[in-house]
Each structure stands twice: as C-alpha cells, then as structure tokens.
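Missing here: one protein chain of the complex. Every other protein chain is in place.
Order as written gives the chain letters A, B, C, D, E, F and G; numbering starts at 1 within each chain.
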Amino acid sequence: MSFRYEIRLSGSGGQGLILLGIILGETAAIYEGKNAVQSQSYGPEARGGMSKSDVIISDSEIDYPKAYNVDFLLTLTQQSFDKYTQEVKKGATVLYDSTLVHTTREGDYRLIGLPLNDTAIKDIGKSMVINIVSLGAIIKLSNIVKVENAEKALLKRVPRGTEELNKKAFYAGVNLVEKL
Amino acid sequence: MSFRYEIRLSGSGGQGLILLGIILGETAAIYEGKNAVQSQSYGPEARGGMSKSDVIISDSEIDYPKAYNVDFLLTLTQQSFDKYTQEVKKGATVLYDSTLVHTTREGDYRLIGLPLNDTAIKDIGKSMVINIVSLGAIIKLSNIVKVENAEKALLKRVPRGTEELNKKAFYAGVNLVEKL
Amino acid sequence: MADIRFIQGNEACALGALYAGCRFFAGYPITPSSEIAEMLSEELPLVGGAFIQMEDEIGAMAATIGASIAGRKSMTATSGPGMSLKLENLGYACITEIPCVIVNVQRGGPSTGLPTSPAQADIMQARWGTHGDHPIIAVCPSSVSEMFTETVRAFNLAEMFRTPVIVLSDEIIGHMREKIIIPEEGTIEIVNRKKPVCKPDEYKPFKGEEDGVPPMANFGEGYRYHITGLSHNEEGFPIQSGELVHKMNLRMHEKIYRNLDKIIKNEIYMCDDADVIIFAIGGAARSSKGAIRHLREEGIKAGLYRPLTIWPFPEETLLKACGKAKDVLVVEMNLGQMIFEVKRVLSPAGVRVEGMFDSSGEPFTPLAVANRVKEIIKR
Amino acid sequence: MADIRFIQGNEACALGALYAGCRFFAGYPITPSSEIAEMLSEELPLVGGAFIQMEDEIGAMAATIGASIAGRKSMTATSGPGMSLKLENLGYACITEIPCVIVNVQRGGPSTGLPTSPAQADIMQARWGTHGDHPIIAVCPSSVSEMFTETVRAFNLAEMFRTPVIVLSDEIIGHMREKIIIPEEGTIEIVNRKKPVCKPDEYKPFKGEEDGVPPMANFGEGYRYHITGLSHNEEGFPIQSGELVHKMNLRMHEKIYRNLDKIIKNEIYMCDDADVIIFAIGGAARSSKGAIRHLREEGIKAGLYRPLTIWPFPEETLLKACGKAKDVLVVEMNLGQMIFEVKRVLSPAGVRVEGMFDSSGEPFTPLAVANRVKEIIKR
Amino acid sequence: MGDIKKEVKGNIVTYEDGKTKIIINNRWCKGCEYCVVYCPKKVLTMERSKPIVVNLGECTRCMLCELRCPDFAIEVFKMEEKETR
Amino acid sequence: MGDIKKEVKGNIVTYEDGKTKIIINNRWCKGCEYCVVYCPKKVLTMERSKPIVVNLGECTRCMLCELRCPDFAIEVFKMEEKETR
Amino acid sequence: MEINYHEYLREKMMPHIWCSGCTHGIVTKALLRAIHKAGLNKDKVVVISGIGCASRMPGYLDFNTLHTTHGRALAFATGIKLARPDLHVIVVAGDGDAVAIGGNHFIHACNRNIDITLIVLNNNIYGMTGGQRSPTTFEGDISSTSVYGSIGQPIDVVNLALGAGATFVARSTSYHVQQLESYIYSGIIHKGFAVIDAISACYTAYGRRNKQKYKSVVDMLDYMKANAINISAAKEKGQAELKGKILVGIFRDIVEPEYCEEYAKMVERIKNKK
Partner (left out) sequence: MEINYHEYLREKMMPHIWCSGCTHGIVTKALLRAIHKAGLNKDKVVVISGIGCASRMPGYLDFNTLHTTHGRALAFATGIKLARPDLHVIVVAGDGDAVAIGGNHFIHACNRNIDITLIVLNNNIYGMTGGQRSPTTFEGDISSTSVYGSIGQPIDVVNLALGAGATFVARSTSYHVQQLESYIYSGIIHKGFAVIDAISACYTAYGRRNKQKYKSVVDMLDYMKANAINISAAKEKGQAELKGKILVGIFRDIVEPEYCEEYAKMVERIKNKK
C-alpha cells in the first residue's frame, strides 16, 4: 500500500516554520514527483503566538491535508513540545531544540534533542535561520526526501544573495544529525 | 351566505381615487361595523399614469383583498373604461364620466354615465373634487353604505377648512343620481 | 371606547411597534416599506422615542442594534434591496444576541425588480441571507391586524430570546387598508428582556440560563462588558478554542430550536377533513383562502395551512396537520422557495406536494388558485 | 516542460482566473481570501489586465460587473462578511445577466466569527442570499488543482450562461499548499460570451436564444443599449406587464435549470458497492475521503458523493448515485445546510440521511468521520 | 414679417413666420409653464394646460423657452439657418 | 541619592532609589525599544529584548518612556508624591 | 452645429416619467448639449446611474446606458472606465443616490481622480420614494420623514467633493441652463474626476410640502434665480448675507494625475523593467 508521512513543525511565530514546510513540500512535490500538502494554522492575527505548520508527503493522493497521525514532530518551543507530543503516532520521531525546550517527556516516540538554535546563532550568526538548520536535521533524520533535492528547493525559495548563508545553515543541520 | 361587494375605482393619478377608496372603506368599516379592504396598484413611480383603487365590503371576513368579481366599476378616463369593463361581473354597475369617457361599450352590465367632472368644475369650481362627487354618486347608486355615514367619514378625512366644499361636492354627486 | 381604524398594513406595523414598546427606529426609505418609517418619524418623538433616517440600510441596521444595546426596543424596516444590505449586520445581531426587529415588506425582485409590486421571494433569504450559521425567527402577517399583532409578537420574541426577529410581510399586506381594532394597553402581554441580577463583576453576558438565553444588561447601567462579533466566550471575549466556539454556536441555535413551542404559530383552517391543503403565507394566503371559499362551495374539501412563524420552519406541526392529506399545494409569489421545506417534511410521509408559483408581481386570484387545486386533485 | 508548482489554493485560483482570460479584478481584502487579490494585483498588470482595490465589497462587486459590461472577464474574491455585502449587486448581475465570478473562501461565522478558521456555512447563502428569485451557479473545489480548474470552469459557465458564478471554497482549500500542474494554453477549453451578429438596431440584449441565453454586446462596441436592474423586456427597458416580467424571470431560471447537463459536475468515489455514502464538499470532503480510506481498510463499504457544482443542486445525479444506499451521511463544517437538500432528494427514496456537523473551525479528522459512519451503520 | 402659419399634425403643433419656427409637442409637454413664464417677450401663453404661440413676431429666438423645457416639448428654429439642425 | 533597589517579582521588575520608581512588566513588554530610544537621559538600555534601568539617578521623571510605551509595560513614579496613583 | 435633441433620445421611451415641471429634464438637456458640444461619439459614451427619479435619465438617452443599484453608480462606472479607459463615462445621480447611500463611492471617486464626470441632480429630497428627507434637505424643511422640520445642516455637495480631493468641482442650477451646460461641458473635457452639483427642483415631493416657500413649481425655479450668487461675488459678502444663498461657479479646476493614466504608466514602468 501507499505511504503517507506526516510532519508537524511547531514553535512560535517568527521562527519561519511555514517556509520550512513549504521547502519540505516543494522538495517532495516538485523534485521527487511525490505528492505533498502543506498547511498551517493561523492565530487570530497571524502574528506572534504559537505557530504550526503541517506537511504531508505521500506517493499517492493525499486526502486529508492536516497531520493527525504524526510521523515526525519538530518542536522549537516548550509550549509546542508540551502540546504536540501528546498527539504523535506510536514510534514517531520527535525532534526538539535542546536549549529552547527545557523539560522533555518520554513517550512512545523516538526523542531527539539538537542545538538547532545555538547552531543558527553560533555557526551562522543569525537565529533567524533556525528553520533552515532544522530542515537539514529533519531530512537527515527522516530520509523522507533527498538532501540534494532539498538543497535545490531551498536555493530557489530564499531571497537572492542569501543562498550561501542558507546553504551553510542547511548543512549545519544535516551535520548535527550525522554527528549523532 | 355572507356578501362580498367589490368596487373598483379607476382613472388617472391625481383624480384622488385612493382617498375615495379610503372614505368608502372607512364608512363601511368604522361607521357600519362591516369589514372592508382598500388597496391600490402603483405605477413604477406612483405619480401620473393609470390609477386604480379597489374596495371590498363584506359582512364577514374578507380573504382576497383585491377585486376580481367587480360589482361596481367607476371609470374616469377612456383608458380605464376600456381596460376594466372587460373584467366586471355579470350584472355589475359601470359608472363612467360622461365627458371624460367618449366611447362606451355595452356589455353584461348596467352602464351609467354621469357628468362627474363637469359637476366638480361647474358646481363646485374645482375639478379636484371629482372624487368626492363620485363618492356621492357611487353610494347613491350602490346603496352599499348609508349616505349619512359616508358624510361622517368624509368630514373626518378632508383637511380642515374644506369641509363645506367637500360636503357640497358629495351631495352634488348624490343628486346627480337622484336626478337620473 | 374601542379604537377602530381603517389603515394600511404598514401603519399597523408602526402602531404595533409602539404598542410593543419600540422607542427607536432607524431606517432608510424604500418602497413599499416607507410608510412605516414615515409614521414612526411622526409618532416616536411624541412618546419619548427617537427616529433617525440613516445614510443607508447598513447604517440603519447598525443604529438599530446600537440603540437596543443602549436599552431601547428598536426596529428598522425595508424591502428587498435594503434587506440585502442589512444582512451583514443582521448576522452581527445574531452572534451578539441583541434583540431587535427588522421588517421586510417584500416587493418584486431580484435587484430593483418591480419596486411597487408584491412578491414573496425573500423567504429563504430571511433564513440564510447572512453568512455563517445563525438561527433566526421570522414571522409573516397576513392582514392589517396581524401587521400589528405580529409586530408585537416579533418584539416579544426578540426580547425573550435575545435575537433579531424578521417581520416578513409583502406589498399586498403592507399597502392595503383594513379595519383594525387597536387593543388597549395590557391586552397583549409585552415581554421585556431579562436583566442580570448578579453583581456587575459576576456578570457573564453570554452565558445562557436554563432556556439558553443570557440575561442582558444595557450599556450605561453599571455592567461594563464587552460585545464582539468574533466568536466569544461567556464573558464576551474573543476565543480560539474550537470546542468553546462550537458550544456557543450550538447554544445560540438551541435557544431557538429548543423553544419552538414558544415561537411557532400557525393558522390551520379547515384542514381536519381536507383532502387537499394549501400551504401559503401573507398575501398568497389571502388568495388561497378565497380559493378555499370557492372550492368548499363546490364541495371540494380544501384547507389552508398558514404558518405565522415561517422560521424556524414548523416541521412538527406541519407534519401533524398535513401528514395525512393526499395533496398539499404550496402557493408562493415567487419561483418556489417554501416548497423545498414542505417537500422535505411531507414527502417522506407520502404526501404529494405541488407548487403554484408566480413572479409577475400580480397577486393570485382565488379562482386561479382554485383551478390549480382542481387540476391537482384530478390526477 | 510541465509547469509544476507547490502553491496555495488561493494562488491557484488566481492563476486559474488568468488562464480563463480574467483581465479585471476588483476586490477588498479579507482573510482568508486576500492572497487571491494580492496575486492578481501583481499579475494582472503584466498581461494587460487591471486590478483595483475598491473602497468596500459593495464597490468591488459593482466594479467587477462594470468591467464585464465593458468586455473584460472579471472577478472578485472575498469571505463571509464581504459576501454578505456583495449580495445586493450579485442580484443585479443575475437580473442583468452579466457574467462574472465571485470567490468566497469561507471562514467561521456568523459575523466576524473566526476569521482565520475554515467553515462551510455560506452554502445556503450562495443560493439564497440576495433578495428575489434568481438562479445561481456555485462550484466547490476540494484541492489546489481544483481551485485552478474550477475557477476556469466558473468563468466558462459565467460566459456560457451570462450569469454570475460563485466559487465556494473554504479556508482549508484556500490556504493549503499542494502540487499543481498548470495546464498549457489550450488544454482546457475556454468559453467566451456569445456576441450578437445582428445589426445594432435589431439587437435585443435580453432575448434568449434557443439555450435561453441572449448574446451579449459589450459597451463601446456600437450596440448602444440599456441595462437596468428593474424588471425589463427583451430590449432591456423597464416594464410593468406582469406577464412579461414573469416570462423574463422564468427564462433566466430556465437558462440554468434546462442546461443542467452542462453545469452539474460530481465526483462519485467508491459508491458502486457502498452501503454508506458520505456527501461532502471542499475541505470536509478531504476529511471524508480519509475516513473512507480507513473504513475500506476495515472492510466497511463506504463511498463519497462529492458535488463540484453545489448550485443548482444535483438532484438527479444524487438520486441516481445514492438512491439505493442504505445510509447517507452529510458531513458539513456548519450546523447543517446541505442536509436539507439531501434529505429532500433522498428521504422519499427511503435513504436514511444523517448529518455530521461542526462549527468549531477545526477540520474533521478522518478518524472522527469514520467513527461517525460506524455509529450510523450500527443502528 | 411674413404670415404666421400654424400646422397641427397629431400632437405636434408648428408655428412659423418665415423667420422663426416653433414646434410644440403636446404629447411630451406636461404643462409646467416654464416656457411661458420665462419667455422674455411673452411670445407664448397657456391654453388648456399646453403652451400656444401668440406673438411669434416678438420672438427673439433667445432659445430660453427651449432651454428650460424639461420635456423636450418645445423647439425653436431660426429659419435663416439650415433648418435641419 | 539613595541606594538603588531592584526587585523582581515574576515578570515584574521594580527599580527604586527613594526619589524615582520605575516598574517594568516583562510579560507585557514586547521589546520595541521606544522607552530606551526616547529617554532623553539614557536611563534605560535593552538587555535580552527587554529594557533595564541602568542610570536611575539620571532620571528626570519626564515620563516620556511611559508615555510612549505601547504596551503599558513601563511605569515611572515620583516617590515624593502619593505612591498609589 | 446646434444640437438636435432627437438624435440623442430614445424617442420610443418618451415622454419621460418625470412629473410636470421636474427639472431633471432641464439638466438632461444641458448634459446633452454639453456632450454635443464636446463632439463625443455616441458609441463611446456611457451614461450610468443608480436608482431614483434622476437615475431614470439614462433610459431615455441613446448611448451605452446603465441603470444600476441605489448609490452604486460610481463604483460600476469605475469598473467600466478602468476596463475601457477610451470610453467617456458620465454618471448621473440624485442627491440621495450620490451622497446618502452613495457617499462612500462619491468620496473615493473624488480621491481617486478617475476620469469620470458626475452630475448630481440635487433636488434636496428623495423624489422617487415619495419625498423623504435627503442629506441635502434644508434645515427646518418638511418632508415625509421630517414632518417637524429637518434637523441639522444639509451636506454641501461641493464642500464634500473638495474635501475628498476632486479636481473639478462646480455648481449651477436648473434655472441657469447655459451656465449649467458650460460647467458640464468643462467637467466632461476635464481629465480627472469632475463633480457638477446641479440644483434641481422637485415640486411633487418637496415643494408641495413646503408651501410657505413655494406655491408652485415655477416658484422653485424663481428661488434659484433669486438666490444664486457667484462665488466671486460671494467672496465680498459676509456669512450672514450668504445665508440661504446658492453659491454657483467653478470651485476647483486643477490638473492632477488621473487614475487610469497612472495605472497605464505603472504598467509601462513594469514592462520597461523586465
């Protein structure tokens, strides 16, 4: 049977989770011929507060566009960790930022903490690129799309002039996992 | 069984047919304890053009509020004569103004021509009161309400200061019929 | 002595409003409803009320709601084009549960259509016109007297259930003159909105009591609270919780649908032995009664089911009254609207439902309706 | 090479419009529809089209109609509150038979409600929102690709039948991103309004041809004629004759209802052997398909009936596809709207019709729908 | 200056004296009297609710009657100009 | 002029030197920096996206920081006046 | 060449529906003369209206004519003009249509400076619906919804247009037919949004109710004649002297960037960048 892989990206507004979701989806949909759906929930004002972006990847038609059996959860804040780990699938992967999330909880999932934010700040010098660092880590951890395809998608999406910076952030994320 | 008496007042805008209908209805409804309904059709702009006012009088509930089996038809223009005589009941009374309607047509109805307009102009000095002259004639011809009740209703409706004038017009109409 | 008058339906509507305690009217002129505004512009100042002609119907609806929030029973009146404009704020009155009365004297549509002719083509609009889920009450008078009494009832229902109520009339009923006996004060019971009895800081302006209806404090009475058209909690503040939102929506729905006994009203005329029943409201019901008169004279057992509350739709009473008839004829001055509801209710019971529709702007004559009935029963 | 993109439903809608030949957009921003306006504000100037942000939705609807009269295929987009405001002029487009497309990306209501959450509570409004009798076409996409193709279809239907067409989407479909292959020019047939071939002085702008649709001259092309929202004759001038008015209304109705084969479109998914069929559109249909996936895995024979044309209501095809099912579950993101229509059509055939309603602003999960189906078939 | 000719064709009444032509359309005229009241030369007067020309010779062709007629019911032509304007 | 006392209660930070009291609500503050930028005396500075008082003695109690704070997050009190205003 | 009105009329629709003495007909003729003088091609002229007695005008005129919804004519016109900037777009509206329900479109059309000419047939009343108060009804005057006298100052159409930024603003009356024609003409040839406040008279629904002021429809025109005062003359008068006067004249006539042209320039700019 066909596969359906659900990724939930959670954190706070301003962490760029929507762009992260788009690049993931674009990689799968455009560069790998798969199907993908990305969606997000908006607060009342679409600024600040909790942020959530879902990406579903499948090799066949995707019906329900939201994640409800999460295979992979990224949490970049304590609040999102607390809320969304409750809703993942058995055996899912939960990736959290090891400095932004202080208190973790074990469960029927594979729990992985990585210094995504620190890497963005220290290695790249911009906390803004935490989403791109995460992109690298997610792909390396999940293998749901190929690293080189994600790189292509990434470079097409980011503003001109920031390609190198973003590439660096992306591979910093990949490396975090490789070092695990 | 109960009776239903349908009066249609037709002519042109400005002839005061609506007020005539109201006074007829009021006489029956308020001064004689009967039921009455008055209605009118408006042109697109409620000014000028053809004018039509229906009054139904009955001793029991009046369902349909428009005339469709006309017992008494007043026509004050040629156009209204031509149009509405086609729609009266067998044996109905058709009263027309003998100067404003030039060409009449016989039918299954009692046809009566009276110089209503001339009376208004000559006897009263105001063509405007043609409706009140008509009121007198209609009542005298139809006996549907009492003359004295109509006088009461009339005097309550007309502007203060014009009572005598209107009374005169009213009885001029009554007299036209008496002279027949 | 009895106060007997020979007046237009629209005038009776205005008098009914005053009787019910209406002390505010905001309007924008439109044929064939303008007489309501005109009469109230003259009468309201005499009884301590206020009349205002607004810049448009949107503003008129808004001012009407505003005045009610400030504690006045309030009303607006219009016809099709104006009704379409009022819809957004009608929805606001629904979600904020502000009592008020909206009169729609229906004329020919769509758009400007036939401004001086009657129609009944805004029936479904009354139920579904504004966006989003919302319950609504709509009453439909069929005589000058009922223009009075149904307007009073509309105010009572509005106050009782904290909801906008539509008086759905038509040009025939609005413009015709008929005898009416104005009831003395006290003859018809007048309902006023429930006021909170708690202390201001305990007040939950959107927490339903047993009947689903929250008590309502007027602005300026010491209960300082918040009203919003956003989905809100019992305190009145915006919320995002889907669960609470749905709960609030359901309560608003149920305060109407669980109190049908207080809302539904029908005239059931000669239906007991009827083989064929006509379903009609307003002006069309008058034609239909005339038809029944003719039909009965001819020995045909015809009856009339006339809802005075058209929304919520009287499903239960309709089924009870007509479920056993062979034929039901829905007579509407439109191209078919109520028939959808009637079919939904009666078709499963095996009743044959037919429609008689017309959008010419000319009322049905009793004979035409009678003929149609004869056709149907011949089948 | 194929033009594959990963974009939002709203963006696909804008691209679909451009593909269909839309060269004018007038709008007023509102969540969750604004991306349509934003994209077109950027794209239209590049293809010789015009974009204008109007002072309000009423003006936006008016300008949209105006541009179409001047010969541009035109569109506007909004959500609930804006839709309520557009209704009066929507009726004007109906009676004057001006082709145009109105997109409603539905959000939680009533009133301001839940601006950023999905709902499907404007379905009945789409049919009945404006006053007066009027026919309407409404299509409802369920994916990003369909936001494109249904927008194209909406333009085609609008041009074919000289009528406004509503694209009834929802926040789920409008905001989600999905893969879409933009068809090459010529892949989808584009329909353009029929032009008159007669001489200007013989032109009757409102005389239907065989299909009920009159040819349409654009302003400025030498056919000087009159357009009015009053009931009018074939020449376009106001009339009072009830008979002619009714005739004109009927023709406008029938140009839609006699051409259902060209208008109705459905997805009928796994219904052949189904015991239970889900009826759903838009976002709710996606949840339902997910549910069917689960149910089929468990061996339960479930299917989906998904109308892509919701108005006119697909009575015939629905009856054919579902008339023999035991149960039909109507899944709606509202408190119950389409179920009235489904019941009307299917109840007389003995189908048990149930509803699953929610107004929380949160989409149904496939599991919730599947559970509901299991409950029903257990009875 | 020339004889005054008056011609009646249905509702259309034409007055002409070789110098000036005035056409009154009695079907369109609603009898508001503007033409009569505002004619500086008293060329016109009302008769049975419609204007008639009583003083064509006095007419200065100032056009004011035509300009102020709301009903397109009175027209004044200067005969020395091309008549079909 | 007196010692500077700093008190932290949850998100509320109070600075006080007997003459002036400044209260900063870190839960409400969104870090726009207006208070810092527009203080004529450089009394404040930003630290981890929130303002802190670094120069209380210089404060002239001109109130500009408070007046321009959009978030009701900084308050300045003159201690010699009744404190509970 | 002098105008032949018949060339511009749909004669089979005549006589028009307006009451005896309704000066909407006078304004109509002034408009036709202005169009004639401007030498516009009938196929390229669009006349648009809302709802009201004034708004019935387009039905009688042999142009591309559009009778829209109450108050919305300018918004329809904006769509037409932007879609076909080569068309001459003229909007006619009653006072209610233009500045009551249509007020928002009025101010935005002024602000946008789109090349449309608006003629407000301002009779200070809702004629069509039988004489309700309009925003331009004078203080104290009687109407069917101000039976005790209208409250408050009327809206001044000219001031409103000026405040909203219109680039051509003028006022004349139905009495001053030639002046009115010339202002309409100037409005038509003006590139940008032009507003002409054309004072009109409705005896049926307004005059008749205010007999203390007007005994007949002629009185209403006489009133205009007696009380119109040109703005240049008005400058020398005091506030008190101007009370009850009708200020006529061209209040503003300036050249500012026109919307459609600016839009076209924008398109050019983008193209050149690419």
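By definition in this document, a contact is a pair of C-beta atoms (placed from the backbone, for glycine too) under 8 Å apart; a residue touches a chain by one contact, two chains touch by 3 or more.
These numbers were taken from a predicted model, which means no experiment stands behind them.
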item	value
Per the touch definition above, residue among G:C19, G:I35 or G:I101 touching the missing chain	G:I101
Of C:I227, C:I300, C:L319 or C:I376, the residue in touch with the unshown chain	C:I227
Sole residue of G:L9, G:L40, G:L162 or G:I189 that reaches the chain not shown, by the stated touch rule	G:L162
On chain G, residues whose C-beta touches the chain left out of the figure	99-104, 107-108, 111-113, 135, 148-149, 151-156, 159-165, 256-257, 259, 262-263, 266, 269-270
In chain C, positions touching the absent partner	23-24, 26, 45-46, 48, 50, 52, 54-56, 58-60, 62-72, 74, 88-89, 92, 219-222, 224-230, 237-238
Contact set of chain F toward the excluded chain (per top definition)	27-28, 30-34, 37-38, 64, 67-73, 75, 81, 84-85
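To be clear about the criterion, only the chains that are shown with their structure count from here on.
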item	value
Minimal step count in the chain contact network, chain C to chain G	1
Intercentroid distance (Cα basis), chain C paired with chain A, Å	54
Mean-CA-position distance for chain F and chain D (Å)	57
Centre-to-centre distance between chain G and chain B (centres being mean Cα positions), rounded to whole Å	42
Chain F, residues touching no fewer than two other chains	none
Multi-chain contact sites of chain C, meaning residues that touch two or more partners	31, 81, 111-112, 115, 117, 230, 240
